[in-house]
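Working notes, structure below.
The complex appears here without one of its protein chains, the remainder shown in place.
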Amino acid sequence: MSQSPEHRTDGRRPEQLRPFSVTWNPMGFALSSLVVHTGRTAVLCSVCLEGKVPRWRKGEGLGWLSAEYRLLPGSTPQRQSRELMKLSGRTQEIQRLIGRSLRAVIDMERLGERTLLIDCDVIQADAGTRTASITGAWLALDQACRSLVEQGVLEQSPLVDQVAAVSVGLVDGQALLDLDYSEDSRAEVDLNVVQAGDGRLLEIQGTAEGAPFSRSQLNELLDLAEPGLSSLMQAQRQAFTEHSSVT
Amino acid sequence: MSQSPEHRTDGRRPEQLRPFSVTWNPMGFALSSLVVHTGRTAVLCSVCLEGKVPRWRKGEGLGWLSAEYRLLPGSTPQRQSRELMKLSGRTQEIQRLIGRSLRAVIDMERLGERTLLIDCDVIQADAGTRTASITGAWLALDQACRSLVEQGVLEQSPLVDQVAAVSVGLVDGQALLDLDYSEDSRAEVDLNVVQAGDGRLLEIQGTAEGAPFSRSQLNELLDLAEPGLSSLMQAQRQAFTEHSSVT
Amino acid sequence: MSQSPEHRTDGRRPEQLRPFSVTWNPMGFALSSLVVHTGRTAVLCSVCLEGKVPRWRKGEGLGWLSAEYRLLPGSTPQRQSRELMKLSGRTQEIQRLIGRSLRAVIDMERLGERTLLIDCDVIQADAGTRTASITGAWLALDQACRSLVEQGVLEQSPLVDQVAAVSVGLVDGQALLDLDYSEDSRAEVDLNVVQAGDGRLLEIQGTAEGAPFSRSQLNELLDLAEPGLSSLMQAQRQAFTEHSSVT
Amino acid sequence: MSQSPEHRTDGRRPEQLRPFSVTWNPMGFALSSLVVHTGRTAVLCSVCLEGKVPRWRKGEGLGWLSAEYRLLPGSTPQRQSRELMKLSGRTQEIQRLIGRSLRAVIDMERLGERTLLIDCDVIQADAGTRTASITGAWLALDQACRSLVEQGVLEQSPLVDQVAAVSVGLVDGQALLDLDYSEDSRAEVDLNVVQAGDGRLLEIQGTAEGAPFSRSQLNELLDLAEPGLSSLMQAQRQAFTEHSSVT
Amino acid sequence: MSQSPEHRTDGRRPEQLRPFSVTWNPMGFALSSLVVHTGRTAVLCSVCLEGKVPRWRKGEGLGWLSAEYRLLPGSTPQRQSRELMKLSGRTQEIQRLIGRSLRAVIDMERLGERTLLIDCDVIQADAGTRTASITGAWLALDQACRSLVEQGVLEQSPLVDQVAAVSVGLVDGQALLDLDYSEDSRAEVDLNVVQAGDGRLLEIQGTAEGAPFSRSQLNELLDLAEPGLSSLMQAQRQAFTEHSSVT
Partner (left out) sequence: MSQSPEHRTDGRRPEQLRPFSVTWNPMGFALSSLVVHTGRTAVLCSVCLEGKVPRWRKGEGLGWLSAEYRLLPGSTPQRQSRELMKLSGRTQEIQRLIGRSLRAVIDMERLGERTLLIDCDVIQADAGTRTASITGAWLALDQACRSLVEQGVLEQSPLVDQVAAVSVGLVDGQALLDLDYSEDSRAEVDLNVVQAGDGRLLEIQGTAEGAPFSRSQLNELLDLAEPGLSSLMQAQRQAFTEHSSVT
């Protein structure tokens, strides 16, 4: 299948990630915080600790992690109303996905009866906010766990693996990595992939937006996601190194 | 990988579906209704028509379809409280999945500015309620569309393809089709697959419950889902034939 | 007052009940469940047990019983929206009536600090859903109490009397028993009567829909309800016998 | 049945009403308002007019009347929390009863596409608040309708009949009229009767609080309510006359 | 600045309060209650006691006081809808102001782990309802504290100072005391002042409704409020004396 760079709005090659960068510590009172940027998408991620677990989890000596996700009102060209009274299905789906993805790499015994609370507030939404949230929240979580060990709250970091996430999609029949809004809004298939440090899968969610997709198209998309996620994980490690060399 | 039938609670082979049957028309005042049974899981599916579309959809000449899903209080061994005030994330996720899966096979132009409302009320929950809901709701939807054509409301059925859904999972490292609760509750990986009539995919949602899963395990699960979904689609057609021969 | 059978939509005599039947055990995971049919009205009744009582009831050694009632969306020709956020006054009134009627025949001391939870979900609504709910729920409750004794949870059934309910009304000046929707919607007076096994009254709720009614009209209606309720109680006993002979 | 006055807390005879009085016009900005006192029970009733009807009522040229009922927090010895988020079943039941009872005597055509809004706020609750609300609200409604005719808003009063309500009950086997809290809280049967000006019935709601009641007990209670309601209606007319002679 | 009495709707001088009076004890079951009248504004104030404090306050041996405020539906010419689901910002602001103002004069240690609950229900709203609520609630609170001492619940009244409140405003450039609605609705500046018994300030809230105001205008308004509040406090004491001489 011939692919040409001019297909993409911003001149990227089909297998190319958007520029990735991290601004550390915008919320000085949180356990850890950062803004993750993937292209024009930006998400404020923070981690707080609570010294207890939800009621149904009590008495087992195990910790918990939960996540909240919101689009800030000014994050999109058309203002987003804040969700009061009830959360939309989309918001709930995304925060459940973030929570599940990160719980998969937390050793709940090491954490003990404490809860790690992740907040992902989208500042700028140019598609891929759920995957950017996961990728950014993992970095903030890593930072938070290191702090808890430094502060002597925990003996050992409960974080046992790396996590990153990316979207891939079929646009005009072509598989593209890390869609921006102009691509995402006309994708025929949209696939979100969450991966652990060893390249195995934690979550895979694919939806036919236009027409059904074949097994071979699914494989093509997964083949594109794999190296993209490896690059993202490298970018995560680099963001951490740069941060550490400063602080 | 050696697989032996004795692994399954009810004696099924790994690639065997649970018994599938349909009770037609329990709700005489709805446009169409049925109870779908897959093993001990039972879901009451009904379809209603509304002569208008949601506000944001108006004026385009296109129809809409939306779905609601609930566990009835007595559907599980431990009573389910009804969801008042707000829907749980799980409920919202499932009804969004049902709606997306069925919208994918509706020609919204043929439907015109009308809404098809699908209700899936689980009567007995032995795992697989979301996939049973999709498989059953498609049958009810097919019946509803035929009635609308017969009644002269629509000229042509807006239903353009068949839809069925099934769960597959890794239990003790073994890939199993159509998990019941005893299997689902200890699965390491849980994958829901929604398929169109030509065997292509509409939705795929996989979650690592215990440990990450590899691409080859994903393929093994999809290889198991494919023939299962073909059988289910055949069972759908047979259920329809039996019903038609009666009415 | 001359009364002719042709007054009734379905050819019944004024003092004739609609056909009554019971489908047992549609919800295999509930303590007991059934669908009660009175004419075209059908209600799914189930009973669950909870091992505690509401907070305000604690520490007295007494049990509790509460009831929930809903119209399922497809139960009426025009789809019923589910009640979220708040219950309608009608729904609350009905579930309070069901709860009061059944609590009247439960020995709370024998039940101990446990709660019996009754759910009445209307599948098909052709008037008389509140009285059918009471009549059906009593049967399910009887079955549930027997099971609790069999399972050794209770020493003795806490159910001390039989309960059935029926509606009577004045339509075109004529007293009719067990109104269907075509009759109920044009009734001048609507009276619901709940009766205990010995023929005495548990609840009586009469409303002038059109014009006020006299004491003698009230008596005429009650005279009609009495034998109707006796027949219903016989039908309840018969439904139980048929069920027992099967299981 | 022998009855002795010493049975009643306040020395009343079984067939005696509590002292009835009216304070007119506490809310100077409402269309009409009053406080109705029956013994120690006191309810603030007011009527407002809205120049439109509910959406579902539009375009028929007919008016509407609706009622709201609340216990003010300080109305009972134990403070009542205000009902936020959702109304209790009791509150909804009562305001539906008040609304139905008063709608029964309004000529909706004469009212035209306007809504009469009744508010009953209980200031002091010594039982019988729902019947006092109806009796008081009728007086306020009468006053409001006269004002609307005087102001030229309506040509003719839409109020076509008188309405009053009272409770009767069985206490220690004895039928008592107009129960106060000390009686109501230990009544075996509680019956609320709403009556029109000609002595016919608008609403009758009887509940067995302890044991079932017989037809003859029901008749005994209704025999007690009838003269009580006649006296109440006379008291309503007298309250109106006294008010008119002042203003 | 020349000021002429004809500026005011009701003929008052700029520095003149509206007539102030109190009706004692309309709610016989509350710990204390009264209706406070300032001109045509009337507020029903009541005080209840709860034998515990909010959860976050437990275990310190200190009491608490909280206040609720509502406009009753008939209190304004245009009916006020009751606030369900959520309180308006205005309502919350006012009840927080009432609570803060009265907590400032309660010795929480003397009160012990109990909560005083203040309810202010506006019966007639002709502006100044928040200041009338504070002035009236203080009187009711004083009465309640005396009762608690008399009843032996408290050894010593926890009320340590007097509180009164008044509004002042600039209308057509002129400073006026105790605005009624006709004045308040066209005031350029609106200032609410809450004062303790020694003339010092507890709360001051000023808002430019039309144009900004200068420091000298602020001083002019405060100069007007001071003697007004002294008169109000005298009126409070007199209302108490009159009440005591009766009871």
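Just so it is clear, A, B, C, D and E label the chains in written order, and each chain counts residues from 1 on its own.
Following the convention adopted for this analysis, a contact is a pair of C-beta atoms (placed from the backbone, for glycine too) under 8 Å apart; a residue touches a chain by one contact, two chains touch by 3 or more.
These numbers were taken from a predicted model, which means no experiment stands behind them.
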Practice problem: Identify the residue among A:17, A:30 or A:132 that touches the chain left out of the display. | Solution: A:30
Practice problem: Spell out the interface residues on chain A facing the chain that's missing from view. | Solution: 26-31, 33, 40, 42, 44, 46-48, 50, 68, 70, 72-77, 79, 82-87, 117, 119, 121, 123-126
Quiz item: In the whole complex, what residues of chain E lie against the chain that is missing from view?
Solution: 85-90, 92-93, 95-96, 100, 104, 195-196, 198, 200-208, 211-215, 218, 222
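The rule is short, and it goes like this: only the chains that are shown with their structure count from here on.
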Practice problem: Could you say which chain's mean Cα position falls nearest to the mean Cα position of the entire protein shown? | Solution: C
Self-check item: Euclidean distance of C-alpha centroids - chain B vs chain E, Å
Solution: 61
Quiz prompt | Inter-centroid spacing, chain E versus chain C (mean Cα positions, whole Å) | solution = 52
Practice problem: Starting from the mean Cα coordinates of chain C and chain D, work out the distance between those two points in Å. | Solution: 29
Quiz item: Of all the residues in chain A, which ones touch at least 2 other chains?
Solution: 85
